[in-house]
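Right, one structure below, let's go through it.
Every protein chain of the complex appears in place save one, which is left out.
Order as written gives the chain letters A and B; numbering starts at 1 within each chain.
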Amino acid sequence: MAGTGTFSYAPAIALFPLVAFVVALVFGKYMPKKGAIAGIFATAGSLLLSLVMFAAVAGGEVYHETLYEWTSGDITSQVGAEEIEFTFGILLDPLSTLMLVIVSLVALLVHVFSLGYMNAEGETGLPRYYAELGLFTFSMLAFVFADNLLMAFMFFELVGLCSYLLIGFWFRTRSAPSAAKKAFLVTRFGDYFFLIGVVAIAATFGTVAFAGDDSFVTAAETAINDGTQLFGFDARTWVTITGLLVLGGVIGKSAQFPLHTWLPDAMEGPTTVSALIHAATMVAAGVYLVARMFGYYALSPTALAIIAFVGGFTALFAATMGVVKDDVKQVLAYSTISQYGYMMLGLGVGGYVAGVFHLMNHAFFKALLFLGAGAVIILMHHEQDMWKMGGLKDKAPVTYYTFLAGALALAGIIPFSGFWSKDEILYDALIVGLEEPVILAAYAMGLVAVFFTGFYTFRMVFLTFHGEPRSEAAEDPHPVGWAVKVPLITLGILATVVGLANLAPIAKLLSIDITFLEFWLDGEYGAIEGLTYHEYHETVPFEEGYISSETVTMLIGAGVSLGLALAGAFTAHTLYNVPEPSRHMTKLGGAYTVLRSNYYQDEFQVWLAEGVTQPIARAADRFDRTVIDGTVNGVSSISLFGSSRVKRIQTGIVTNYAALLVAGFIGLLLVLGLYGGWF
Amino acid sequence: MMIEILIAVALVGALVTFVAPNRIAGKLAFAISLVPAVLSLWMFTAFDGSGNALLDGTLAFESQYEWLQLGEYSISWFVGLDGISIPLVVLTTILVSLAIMSSWTPIDDRESQFYGLVLFIEANLIGVFSALDFFLWFIFWEAVLIPMYLLIGIWGGPRRKYAAIKFFVYTNVASLVMFGAFIALVFGLGDSVTSFALPEIATAMLNGGPDGFLGLEGTTLTSVVFVAMFLGFAVKVPVVPFHTWLPDAHVEAPTPASVLLAGVLLKMGTYALLRFNFTMFPGQVETYAVPIAAIAVISVIYGAMLALAQTDLKRIVAYSSVSSMGYVILGLIAYTQFGVGGATFQMVSHGFISGLMFMAVGVIYNATHTRLVTDMSGMADRMPVAVGILIAGAFGYMGLPLMSGFFGEFTIFFGAFGAEQLPYSQVFTSLAMFGIVIVAGYLLFALQRTVFGPYELETDYEVGRAPLHDVVPMFVLLGIIILLGVAPDLIFEMITDAVDPILNGGEL
Partner (left out) sequence: MTVAVEYYVLLSMGLFCIGLFGVLTRRNALMFLMSAELMLNAANINLIAFAFYHGNLTGQVFALFTMALAAAEVAVGLGIILVLYRNFRDVDVTVPTTMRW
């Protein structure tokens, strides 16, 4: 493996933001812009290095190197390995370098945007903010280039910590700390399963490496081929079980049903943080992990089907909730859940390229939308209710057009980036679904969700930017500076054109080789053996079917999804693109209430925490204080009581003592006499 | 000679501090306590032992002198360190120094006696972790109780007498059970032992065990002794259901005493379990694997549930100690290199982390004079640094990666998951791991209510930042915790080196 030259700088990608964290934390107070500069330089450095790595991988090199041994020891693994090493290492292959570029780019733009969003607003605690951003970026970058599952888990957890800190940034309120706690707890619940998965995989295969001959993926494949029994299970079953355990962490972090509830609450954090969490870090981490160990999931059709079904269900489920929200950030939050559902669907049907493609596109257009929402919030003097907005189109053209580009991408309107990736996911789902009924159901849910996506996206756009201003703030918006506009424009361009990376439908129609991302992930330029799309595709055990022919299937799929998206957008247009829109959603009656209440998922989880767990805890406490401690105190009470009775023999009257003495003597004599046979 | 010097410095220091004026006692005790701390760190770097102290290992800083002849048995001054004990000695000396510094603020009465007792505890704790003769070890073991009893009973909270007596009587009765059992074992071993030196007894145990005593068969005697000693140590650990003295003692104890109690005294229990039960009775460990693992899991989950129901910060941390020590038992019963090694690592790691947590809670208490979660809110507004460290410590407790707690828990889970001699090990491990969710639950709830939110606290004075000498010890601890989390092999390698002979039945 190439361990020299360019790649020896790879650790710095993550270390730059770590340094920025320390600098901002310790010296932030004394620095101009309160530590923002350190963060901007660090993320810019990371971006630069990531691009260099990207170029190097494009040049046909890959990097897989263990840098530091955490610990090692003896084990008795199920497949016969006798030693295990837990290490920190870097794996730079097409997937991770692509993700590194995305993460560092979004992080950089978020840092820049923060200058306009946080500094300009005179927030307190800015050094803390920038320090936490730095730590967040560090954790995510290190997670992305991790070369083994344990390292990935460790930085996965650190990402969770940072999201906790940043969501709770405004700790003086009551709601922010509560949302932060919820985010950490819900994802922690998922990570519980993830940790069992890590431990199980390590104990089974004696390795946690992602790539190479000694990776757990290879070991699992061998075990399946050899028909080995693992912990009393058939090898494939055990792979399914462990894969699903790891998936628990993914469902938590990527906010899939039923662990999605933390994400809308996480909007309590600064909008910049939401952009970072949703586009490139925390939420992306889950799906990225599935892509990272896709070879493992590819071994288990059950796990894949579950991923696909959960994804499809979440896509639809979240999209319906997004339809009734009034807060612009809430709409975006539910759209995030829904979009990550698509990625899961794509990966679950074996559409590795499609999933990663959507992950990339989503990172750009969702960062754009959140930063756009941040800009709107600045414009609106910190008002987030869409019903108080309106008419911002002419007053803030830059914000409007960039936001519109993001919205078109999100809704999946041709030719914006979201269309290409979403279409590819749905196509992959369709061709597998024609053979597998479960996947067909997932596909159907994904398809219906397209309509809702188009609808809520344009409902948001129309309510925010079109019509007449509906409040004083909307009539007289606060101006936004360059620090806001530059990131928006950058992301706006990216959201529009990044779809060019993989124009699969056009490539198929015209038979030209323009599916660059597929080539990229397939190792045309350079990849690590075993981690290519090609090989994943061969492992995935799904049959594929077509309606008459491949092209026709593709055209039907694309047509239907585009038609649904346009239908959604058009419905929103008729309902809301009017000077004085009204709340049509309330006409839904009971359904509206259910949707507004998020299907009572929050209530359910709060009930689990407060209605079930806390009473149990209190009962345990009562049991502890009464029965267990009662027994302990009872023993001492009995001793005390007993001695208080016995001590009464000591009357203090000498005569009694003497009498006792005599009586005792006589008694002793009698006893001895009886036993000695004197009588 | 090094160990004797450590103990002597602490003992003489205790006497000197006892007679020193109150005014300077704190600073003086701190200065004295630095000597063992620095010396033990030097010993740590110069450590050249290998293998297990009881099983033919090479001891570091060994010394042995004949002391008494008791019938056929000789008792000697026999001390030495192996890879298991040296991290614990370092933990003790460092934690004592930092605890002394952290008590400068809260202790304002009879200082010289207070600090003298703390140093006296230190001497005995070092003795417990280094003694290799049963009688010597037992003297140190019991002598730890007296100063701790006084620390709680004199400088404690409102119910200090109840707590102190409960602590003393409970642990003392447990010691009696253990002592009786061990003496029976030694007599049962008959001619094969001629002294109370632990290595000799361990060898005799592994070479066939006792012939019988008091009419009991050899195997029965071994089982009875194993169970009795397990119960004796279980109280000290403490393991559910013998844990109820702990929250009372913690709540009433002054902060530095809590730090030592949670940080070091609890480790005596698990250390003794490892040294006696898990080294000398490999057969019984296998026989009783399932019940002990069940107790461990119950301790983890039940302790965590209890912590969830508390509103007193110290009680929360106290119950979470029960939960954390459950992990240690799980690691021990796994009987694999990662399990037992991880358990030993977790002892050290939990010592530092719980010490940090008690200090942080103490600092907040110094400022607010309340520990009730319901009484305060938004403390981060007034004491950002102390609260920042509290948050860091809480996440350490939750097992955040790159902090020592994660390494301990991960290795325990990993070692226990694949444990061959523990039936249903996967089920036990998965159940115990749910503790990491509950611990996050109660700590985050507590943080949310106390340090976040709008600032609310009813006082007739202004709550300001904590003084430097309150914060410095916490920074030091945090540094150690992160260091051990990033580079666990600093101690894990020597631990596994000392653990391996146990697992191989005495063979290297």
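One rule holds for everything that comes next: contacts are C-beta pairs under 8 Å (C-beta built on N, C-alpha and C of every residue); 3 or more make two chains touch, one makes a residue touch a chain.
Small disclaimer: the values here were computed from a predicted structure and weren't measured.
Trainee: For the chain that does not appear here, which of the shown chains does it touch in the whole complex?
Mentor: A
Trainee: Which listed residue (A:222, A:551 or A:650) would be found touching the missing chain in the intact complex?
Mentor: Of these options, the touching residue for the absent chain is A:650.
Trainee: From the list A:578, A:612, A:659 or A:674, pick the residue that touches the absent chain.
Mentor: A:659
Trainee: For chain A, which residues lie in contact with the unshown chain of the complex?
Mentor: 647, 650-655, 658-659, 662
In this section, only the chains that are shown with their structure count from here on.
Trainee: Between chain A and chain B, what distance separates the C-alpha centroids? Give it in angstrom.
Mentor: 37
Trainee: Under the touch definition given earlier, write down the residues of chain A that touch chain B in their complex.
Mentor: 69-71, 73-78, 150, 153-155, 157-158, 161, 168, 171-174, 176-178, 180-181, 184-185, 188-189, 192, 195-196, 199-200, 202-204, 231, 609, 613-614, 616-618, 620-621, 624, 628-629, 632, 636
Trainee: State the interface residues of chain B toward chain A in the complex, per the touch definition above.
Mentor: Interface residues on chain B, with respect to chain A: 166, 169-170, 240-241, 243-245, 302, 305-306, 308-310, 336-338, 341, 378, 380-381, 395, 398, 400-402, 406-407, 410-411, 413-414, 417-418, 420, 426, 429-430, 433-434, 436-437, 440-441, 444-445, 447-448, 451-455, 488-489, 492-493, 496, 500.
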